Every structure is written in structure tokens, then in C-alpha cells.
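See below for the structure under consideration.
After this line comes chain A, so read on.
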Amino acid sequence: MDLLLLLLLPLLGAAFLAGAGASRRAPEINALFSFGTFAAACALIVHVIRHGDLLLGEQQFFIDPFNVFLVGLTAFVGLTTALFSRPYMRVELAHGRLTPGRLRLYHSMYQLFMFTMLLALTTNNMGLLWVAMEGATLSTVLLVTLYRTPGSLEAGWKYFILCGVGIAQALFGTILLYVAAEKVLGAQGVTALLWTHLDAVKGRLEPKVLALAFVFMLVGYGTKVGLVPLHSWLPDAHAEGPTPISAVLSGLLLNVALYAVVRSKVLVEGSLHSRLPSWLLMGFGLASVVVAALLLWRQRDIKRLFAYSSIEHMGLATFAFGMGGPIANFAALLHMTVHSLTKSSIFFSAGHATQKAGTQVMEHIRGLITLSPTVGWGLMLGSLAIVGVPPFGVFTSEFLILTTAMRVQPWATPILLAALAVAFSAIFSKVQPMVFGESSGRRLPHQPALLPVFVHLAIVLVLGLYIPPYLAHWYRAAAQLIGGR
Partner candidate 1 sequence: MTLGDWITQGLEVLMAVAAAPVLLGWVNQCRAWLQNRRAPSLWLPYRNLHKLFHKEAVLAENASPLFRLAPYVVFGAMVLAAGIIPSMGTRLPLVVSADAIALVGLFVTARVFLALAAMDVGTAFGTLGARREMMVGFLAEPALLMVIFVASMISASTALPAITEHLLSGRVGLSPSLAFSAVAFVLVLLAENGRIPVDNPATHLELTMIHEATLLEYSARHLALMEWAAALKLFNYVCIGFALFLPWGVAEGHIGPLGLLVAIPALAVKLATAGAGLALIETVSAKLRVLRIPEFLASAFLFAVLALLVQVLLGT
Partner candidate 2 sequence: MLPWGQQLLDMCAALLLLLSFAMLSQRRIVTLVNLYAVQGAVLTAATLLLAWRTGERHLYLSAALTIVLKVTFLPWLLRRLLRRLDIYRDSEPRLNVTGTMLVGLLIVVFAFALAQPITRLASTSTRSAIGIAISVVLLAFLMMITRRKAVAQVVGFLSMENGVFFGAMSASYGMPMVVELGVALDVLIAVLVLGVFFFQIREQFDSLDLHHLESLKEHD
């Protein structure tokens, strides 16, 4: 029931806003639907806490500790982003960058995007997971090109082609998985792609085919995670699309794509009895961390800067999943959570900052603190959180990852530390003059919604100081699940 509501509400919202998305109250309706989704997610979480794992809808849907916390996170960030986008999109409308017709497209696609994310998270069927991931790409392509500028069209095209090709590889991987599973589970067909069934028999799946399937799926879903060298769509899409979309792309889509990678890794590792998937994840992860950290220095556009930072953090989480083991998995899950919250809050403040300065070029954004203390502090605190300054939660997860690396993969520790230091200095040296320094900017017709920024940062701060026991229990359960028990 909760699940039905969780999936139906955004779908209904998409249909409703497709009709009424241009009306004056549309942003509020959008937020209302998001709130409903969040409430349904909360109900689902409560249900799972009380009754344990769920298997619903003829086994097509499956809720375990791993995905339920991502469902909660997704619905929460979806809600706060909807709240943020309310004044933000009104300002864009007032500045003439959008028309009411495109606003309708925006609202409808926003809800559709939420639906595909939640479907990808809750489905038990690896095939449906693929369908939902592809749906997520399609629903966001037109959002990236919302402004119809040459830059945004190019970004949208790149996004579509790269992720389209990537996702086709993932489909092929899924087919290989199916071939291997059919051999073991019998040819009834319907159950051979269900994750729970696959998980039960993973030890008996043909290792060579599964290794091949994993490579295809890693390339496919890895493109969406933004792993280097498949990352080139990511900064463009983040920089050229509207800011709320940058926030959900970074905060949610990357997480869900990583979720897909991890789900397939669990199966493959169980079958393979070798460390191949781990090494692949560690390799891609480390490459992403290093390359993204180095590229951070060269950025001039504020949204590109934080897009590269997303690549870096996703690489870090991927690396942690690659190391495996309960602590590393725990750290990776925590990192996914805090990164998602921090990064979306940064995009919120960055969005307001660019609206005030009228540009995304960092050299022309100056003195935010005098112009609007809340935006300035929001950006400053967010940046501090993302570079891993204690006591924010990112510090905790990075600390855990680094200490595990020291124990398990000592060779990687200096590389990671150096990359994190480079990222720290790059981001800090660029954000500092933007926040302080001589002011430039203008007044906006609508008051910015900065509540989400501080709510997110507060949660990240709390997570850095104290992880509530049920959450910790959850993370541990999920970490154990990923570790294959």
C-alpha cells in the first residue's frame, strides 16, 4: 500500500502537471506531490522498521535495508528540491529565460523523474531496473535543454547519446545475466531476473558469463554514475540545465546509478569467487577521484566546479564499495547519503548566487556575504562540508574510507589523500573570494528559499557528530547485504 502510493503519487503528479503545470500555483502543486511522496516513503520506512524486508507485487518489488534508506533519501531530497525550485523557477520566469509552457514541461518531467528513480530503487527485477534507469535519462534530457541555449542543447545531446549508448551496454549485460540465470533457475523466464532469486543461487551461476555481464553493466550504469573516463556528459549537463535539476542529478541520479552497479556487483562477486569486480570498481573509483580532483582547478563555472566535485565523491564511494568489507561498505553508504544532502544544498545556494550575480562564471560572482548573508553562509558552509572539514558527516565517511584503505589497500591511501587535498584547495580557493570580497549583484523579485539548504547542512552536521542507532543498524544491515553476508 505504502509502496503503491510511493510510486503512484509522482506518476499522478506527472500526469496532472502535464495539464496544469503552467498555472500560477504549479510550483506549489509540485511541492505538494513531492511532499505526498515523502510521506509515503516515511510510511514505508516505518513499515520496514517494524516488519523487516518486504517482497510485494508478485515478487516484482523488494524492499531491504539497502534500498529503503535510498528511497527515504530520494523522496526527501525530491521534496526539498521542489521547495527550492518554487522561488527559483519563478525568478527564471521573471528574467525571461523560460516560458510558462516550458515550466509545465519542467514540472511534469520533474515528477516523472522522481517516479523512475523510485521505481529503479524498489524494483526486484533487474530488467525493470534497466527500464527505469533509461526512463530517468529520457525524462531529464528535456530538462537539461530547458533553456534552449546552444550550450544546453549540446549538453543535452551529449547526455542523451553517451547515456543512451551506456545504457544499451547495460541492457546487454542484463541479458547475459538472464542467460546465466535461466540455466540455473529454469526456463520459467519470469523469475530469472528477480534479484532475490538471483541472490539465492548466485554461487551456481556461470562465472565467465557473469564476469562479462558485470563489465557491460559497469560500463553502462557507470556512465550514469559519471565514472572517469565515461564522465564527459556530467559537467555539461549539470552546468547547462536549470539548478534544481543539477541538484537532483548530483544528489539522486548518481546515487541510484551507483545502487544499480552495487546490486550487480553483489551477484557477480558471489558467482565469481575472484576479486575482479572489486578491482574494477576500485580502479574506476580511483581514476575518478584523481582526474576529477585535478580538473577542479581548471573550472571557471561554479556549477561545473561542483559537478566535478560530484564525480570525485562518486569515485570515492565506488572505491569504497570496491574495497568491500563491512566498514568500507558502511562508509560508502554514509558517503552516498551525506554527499547527496551536501551537494544538493550547495547547488541550492549556488543557484541563488548565480541568479543574484546574473552569471555562472565564478570570477564575476563576488561578495555574496554582503549581498545576502544567508546565501553566502550557505555556500561557505556547504563547501566546507563537501571538502570534508570536521565535524560534518562527509568527514566521518571519508575518514572511515581512508582508514579502511590504509588497512586493506595501503597503496591507494597516499593517492586518495593527495587527491582530497587537491580538491580541498581547489574548491576552497574558488569559493572563498565568491563569498567574501567586493559585492556585485542585484535584488531578486522572489525571496530565495534557503530553508532546504540549512536543513540539509544541519542533517549532515548531525550525521557527522552522531548517527542515530536505527540508522546505524540499517547501514550495517545494508553493508552486510552488500558484503554478501
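On how the list was made: all candidates are chains of the complex that A comes from, given by their letters.
Here, a contact is a pair of C-beta atoms (placed from the backbone, for glycine too) under 8 Å apart; a residue touches a chain by one contact, two chains touch by 3 or more; residues count from 1.
None of the values given here were measured: they were computed from a predicted structure.
S.K.: Name the candidate, out of 1 or 2, that touches chain A somewhere in the complex.
M.R.: The touching one is 2.
S.K.: Can you name the residues of chain A that touch candidate 2 in the complex?
M.R.: Residue positions touching the partner: 60, 125, 127-128, 130-131, 134-135, 138, 141-142, 145, 148-151, 153-158, 160-161, 164-165, 168, 171-172, 174-176, 178-180, 182-183, 189-190, 192-193, 206, 208-209, 212, 236, 240, 295, 298-300.
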